[in-house]
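A single protein chain has been omitted from the complex, and every remaining protein chain is retained in its original position.
Every chain is named by a letter (A, B and C) in the order it is written, and numbering of its residues begins at 1.
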Amino acid sequence: MSEPLLSVNNLVIQFPARDKDKITVVHDVSFHVNQGEVVAIVGESGSGKSMTSLAIMGLLKSEGEVASGAIHFQGRNLLALPKNERRKINGKDMTMIFQEPMSSLNPMLRIKTQIAEALKIHHPDISKKAIQEKSIDLLRQVEINNAEAVANRFPHQLSGGMRQRVMIAIAIANEPQLLIADEPTTALDVTIQKQILSLIKNLNRKNEMGVVFITHDLSVVADIADRVLVMRQGKIVEEATVFELFDNPQHPYTIRLLKAMPTLETDTDTIDSLMDDPAQLERLEDGPFQTISDTHFVRKKAGADDEG
Amino acid sequence: MSKNSPITKTFTKIRNFTSPLGLIGSITVTIIVLLAIFAPWIVPHDPFAIDATKRLIPPFWVDGGSTTYLLGTDHVGRDILSRLIYGGRVSLLVGLFSVIISGVIGLLLGLLAGYLGGTWVDHVLMRVVDAILAIPTLLLVLVAIVVFEPGLITLIVVIGLTSWPQYTRLVRGEVLSVKQREFVQLAYTLGAPHTYLIRRHILPNVVSSFIVVATIGIASAILTESSLSFLGLGVQPPDITWGGMLNDGRNYIATSWWIATFPGLAITITVLAITFVGDWFRDVLDPRLKQGGEGNE
Amino acid sequence: MKAEEHLLEVKGLRKHFSDQKDGPILKAVDGVNFHVERGETLGIVGESGSGKSTIAKMIMQLEKPTEGEILFHGKNITSLTNAAKRKLQIIFQDPYGSLNPRMKAKDIVTEPFFIHEKMPKRERYEQALKLLQEVGLDKEHLNRYPHQFSGGQRQRLSIARAIALKPDLIVCDEAVSALDVSLQAQILHLLSSLQKTYGIAYIFIAHGLPAVRLISDRIAIMYKGEIVETGTRDEIFENPQHDYTKSLLAAVPPSHPRLREDG
């Protein structure tokens, strides 16, 4: 098998705390993404999924730091690259879109300026005319009809769904190999969510673009992912293909998430059974990984007191 | 010692509530207040005593200085240290009492304007606030001094009556935002009377930022007072003020730098210390920093 | 049918906003009729800007309707006495914003009692404890401030306060939308068990169909200020009539990868 597009090995991310001990928010996380593959990272708030994605992009905010581990992208160790080498990868080979389309565009600049910025950084010699044509073309690619008009607007003049499309247009400006999408549809209405998801799916297929899709919503996972990582309290507790995960979930936490997933099929009388003892979950101990199949791994309580 | 012993707990509480600057600030303020209160018993020399033979003696560490007059003497031979200690009295009195006046007015009008936000009462009040804020505080005080004789009481009343608009503006803004919060709306849907809403929900959520700003307001009032005294329009001699001492010293700056330097330092230190205390209040009064953080599910 | 037969009835409700005097008019709610019966749950579903929250505010008299009337127990809500108002409660989306950060849990949940009358300390304590236990909290939580609770616990606190006066109707305005999915399920469960115990009716306002489906007996679909379709749960989910309802249903992501549209 060829080398994966992205591989993350034993990643540990820490934050300094008020006391001298550092808080570890991501524990020993390893996974990979192949070319053209959609890998979803699922977890609830505070599970470390966003931290992981920011670490891959090299965008951890000032205090957070990668304490150990390695991130390889296209065969290069990102953590070992000097800053300006690292920067050349961002926006060109790997890009990111965020949860809040309201705040992820600069409110003071026109849409066209923000798209042009993405183009100019990696093609400093590009002509004005080329930028203009390419920008319009990108907006059309993300299915914006009146592209010329939208290009001249400011972000606050667009709806949430439109802004997220613009974000995607910026992200794909230089035809990246990897797109990291951090809850890109959480802030959107369902009908808009559907459009954005299908847009990402199309781009994934058309451009063979790898996608890391971060979400708390398993039904979105069911819609878009090839493989799934379930994260809880900074650890990956289960890794599987999307079918394996939905057909044969192993970790109690995964099972619980699946059960709690609000869907159109859930038997409405089962609302009572959704109520399990929250304390029970607190007691779950995560053991070492067990292999269920070639593509399915789960951390399960094996012995008594493995993890700290 | 066990982790839960009351002493440890108290100690942790103090530690959590104390920033180094807050501690320095409150200690300094305490010292200044004590010095001002006990000034007649503390001062090494009579601060009013003029002695032509002891003119312009420099501080003790400078050539010609003596340890009798630690910070030297002024142009008529009065002991600078003693005068500094006395000068604090005026500054603190003016600072404290003028803020009590302006704070009470500002808080009440702010509550009124905010609670009646959008009505004509609010509009009229805010236009008045705008108009007063369009005139520099110092200028307003200066003009008012023309009307009333300069003096301690005048200064307190005039500074108090001219500096309330900033509190009104602040409190109004806070009230407007708290009023939008859902817990106020909830109490409203329960038919809570206005007095209840203000007393129980609005005031407690407004008062902490008000206290912070009012504390720092004491510092601004002290600065205004000292400017007026410096211009000769504040508390009149023979009463001692830091601003007045500075005014005495400015003509001797080329030869006797200490006369103007020490009162300025005294003002700066006092204002700084009060500012630190105000900033510290900001942290102490935030309920989110009280008793531990997030709970668990 | 007599008017009293409905617990709550909304007739021809309109709310129009405009920024300036001659500015464009935003029709947030534009001619809405519905009713709620005792002990039932009416789900109101709509996307952002559909006007669903404005309806909640008008029911609670936090906004004045431009037109139309709201009857509670057959009486216009504007004429309700304080005692009657107590039977109508609301739970908001953001549990943090709806709890006074400077009040302790015990004071928050018993606030509905002491707004109008004094309550002995001891009785208040007992009432508070009873309410907290009812929503799955405990004695240790009595003296905590809102920031010391987690998101799910805060929403429990809001629920405890809402049920304090044994209301007939609680408006749940996106009450679970801000919570993680597993917490959503817990809160939904709590709401439905309280309904069974006390026969409370709910108006459950949400933007997501799945959550509404779990708890509602009847569902109204809102779009641009109007109710485009009302029906029992099964009618809406099994046999949707309006195009917008259909597109909402189609937009719900699949519950299993097998059900993907593109296979």
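FYI, a residue touches a chain if its C-beta (ideal position, glycine included) is under 8 Å from a C-beta of that chain, and two chains touch if they have at least 3 such contacts.
By definition in this document, contacts and distances are computed from a predicted model.
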The chain missing from this complex carries, among "Na(+)/H(+) antiporter subunit B", "ATP synthase subunit c", "Cytochrome B oxidoreductase" or "Glutathione ABC transporter permease", the UniProt name "Glutathione ABC transporter permease"
One chain isn't displayed here. Which of the visible ones does it touch? A, B
Quick one: say which of A:13, A:51, A:71 or A:105 touches the chain that got left out. A:105
Looking beyond the chains shown, say which of A:12, A:121, A:136 or A:264 touches the absent one. A:121
Out of A:89, A:142, A:203 or A:298, which is the one that touches the chain we can't see? A:89
If the hidden chain were put back, which of A:57, A:78, A:131 or A:197 would touch it? A:57
With the missing chain put back, which residues of chain B would touch it? List them for me. 127-128, 130-140, 142-147, 219, 223, 226-227, 230-231, 233, 243, 246, 249-250, 253-254, 257, 260-261, 263-264, 267-269, 271-272, 275
Per the touch rule stated above, chain A touches the missing chain via residues 54, 57-59, 61-62, 87-92, 95-96, 98-100, 103-108, 117-118, 121-122, 154, 156-157, 167, 170-171
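By definition in this document, only the chains that are shown with their structure count from here on.
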Relative to chain B, chain with the most remote C-alpha centre: A
Where chain B and chain C are represented by their mean Cα positions, the distance between them in whole Å: 48
Chain A to chain B: how many Å between their CA centres? 51
Going through chain A residue by residue, note those that touch at least 2 other chains and give them in order. 278
For chain C, which residues are in contact with chain B within the complex? 60-62, 82, 85-86, 88-90, 92, 94, 97-103, 108, 111-112, 115-116, 141, 144-145, 147-153, 161, 183
Write out the stretch or stretches of chain C touching chain A in their complex. 47-48, 180-182, 184-186, 188-190, 192-193, 207-211, 213-215, 233, 237, 247-260, 262
In the complex, the residues of chain B that touch chain C are 181-183, 185-193, 196, 200-201, 204-205, 287-288, 290-297
